[in-house]
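Only one protein chain is missing; all other protein chains are in place.
Chain nomenclature is as follows: A and B, assigned in order of appearance, with residue numbering initiated at 1 for each chain independently.
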Amino acid sequence: MKIPYYPGCTLKAQGLGFETSAIASAKAVDIEMMELQRWNCCGTVFSLASDDLMHYIAPIRNFIRVQEAGYDKVVTLCSMCYNTMKRANLLVKNDSEKLKTLNDFMYREEDYKGNVEIVHLLELLRDEIGFETISKKVIRKFNELKVAPYYGCMLTRPKEVGIDDWEEPQIMENLITALGAEVVDDPMRGECCGAYHTVNSKDLVAERTRMIVTSAKNRGADIIVLSCPLCEFNLGTRQKDTIEIYSDFSGIPVLYFTQLMALALGMGKEVCRFDLHYVDPRPLLIEKGIIEEGEEKNAR
Amino acid sequence: MYLKLSVKNTESDFVKKIEEISGENLMKCNQCGKCSAGCPSVSRMESLPNQVIRRVQLGDESVLEDDTIWLCASCFTCAVRCPKGVDLSKVMEALRLLTLRKNVNYTQIEKIPRDELEVLPPIALVSNFRKMTS
Partner (left out) sequence: MPDKVKTKMIRVHIMGKEHLVPEGLTIMKAMEYAGYRFIRGAGCRAGFCGACGTVYRLKGDYKLYFELACQSAAIDGMSLTQLPFVPANKATYTVRLIKETGNPILKFYPEVARCVSCNTCTKACPQQLEVMDYIQAALKNDIEKAAKLSFDCIQCGLCAIRCPAEIAQYHVGQLARRVYGKFVKKSNQLNKRLNETNKGKFNSELDELMKMDKAAIKQKYTERDLESLAKKK
């Protein structure tokens, strides 16, 4: 299947490996993700004020881009983009007056008709492809690699936009199992990482990172996988600041679920961009016999 | 803390404004405390999330000076767990907006160190500035 793809800002910067691994592994299971030619930042957070239309412009403008391209569905990877765009879409679908005001404001664009759906790649894998089909395409053995899924906030909350149950989600667990890795049952998988407080309260984020990463680690996890570049930054890159504050803390690698998928489907360094992660997962993957030393250079 | 209770305060312009911006009925809250139990930032808050909503119900405007509303991370844990269906994340946003709409920012963008700006991803800056600057 062919589907337009909305990347979001960070997938073109620090989260580049999320995008490249997603596009490659989606292709391996017959999903062709085509990046929208023109798109803007979605705003990353949904405005929660009833009288604030200004902050709905950015997500709705992106839906106009999908409509212009002649599609009624768009896929995204970043949990925050997914959440913001889905909520904005729901809002205008249920409130024609607000949609009209927004359309009038964006008079240079064609009117958004409210007919575009936004889906997360995880939903496509579960509902369109099926985890069974994916498991049949697995080439690489994970040798009992223990993986803790981390949902954070935006994939499952609030209820009306969640891709799975908001307290007991299973979608990432099922994907990890299908890919042949071992799932670690971690009660902290839906706890907030501290989100945007990373800008002005690094210590608040360090407290969260310590709690979430240590919980996964204590339950035997070798790595954490997730779907949000802000969670990746807070749970991964901020491990540096966490160690500075809590000297007893020691971390584990944090990867995107698509990197695990790319590995399982036989791809390597070119699409995974492990070099962009603060905690380099390669030593662990080599130790586990998942990749060979130097292998990631030519594997594809 | 001393707070004068009066019916007049519970129907003040402040209470009405918060209900209007948030779209939530504050009186639905019966103080069960589930929001505070699940809140990720609660360890640092002067007032607990359930206390914030109580203070707004009573028309206590000094809640705006409390750091609690700025420690909320909009994670929606309170929103999905509230047995009365009150979306506290929207109330927190309304309280922040009362300050932001006076052109007062919580995040001082010009004070973020440049070496931090080199590592912070766009997603962190965009979300922070949307929640904490006007």
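The criterion applied here is as follows: a residue touches a chain if its C-beta (ideal position, glycine included) is under 8 Å from a C-beta of that chain, and two chains touch if they have at least 3 such contacts.
Since the structure is predicted, the reported quantities are computational estimates derived from the model, not experimental observations.
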item	value
Left-out chain, listing which of the shown chains it touches	A, B
Sole residue of A:38, A:100, A:141 or A:159 that reaches the chain not shown, by the stated touch rule	A:38
Sites on subunit B contacted by the missing partner chain, in the whole complex	109, 112, 114, 117-120, 122, 125-126, 128-130, 133
On subunit A, residues whose C-beta touches the chain left out of the figure	9, 12-13, 38-41, 43, 54-55, 57-58, 61, 105-106, 108
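The working rule: only the chains that are shown with their structure count from here on.
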item	value
Subunit A contact footprint on subunit B (complex, rising order)	20-23, 40-41, 43-44, 71, 73-77, 79-80, 87, 89-90, 92-94, 97, 106-107, 112, 116, 119-128, 130-132
Interface residues, subunit A side, partner subunit B - complex	8-10, 13-15, 41, 43-45, 47-52, 55, 78, 80, 153, 157-159, 166-167, 190-192, 194-201, 204, 207-208, 229-230, 233, 237
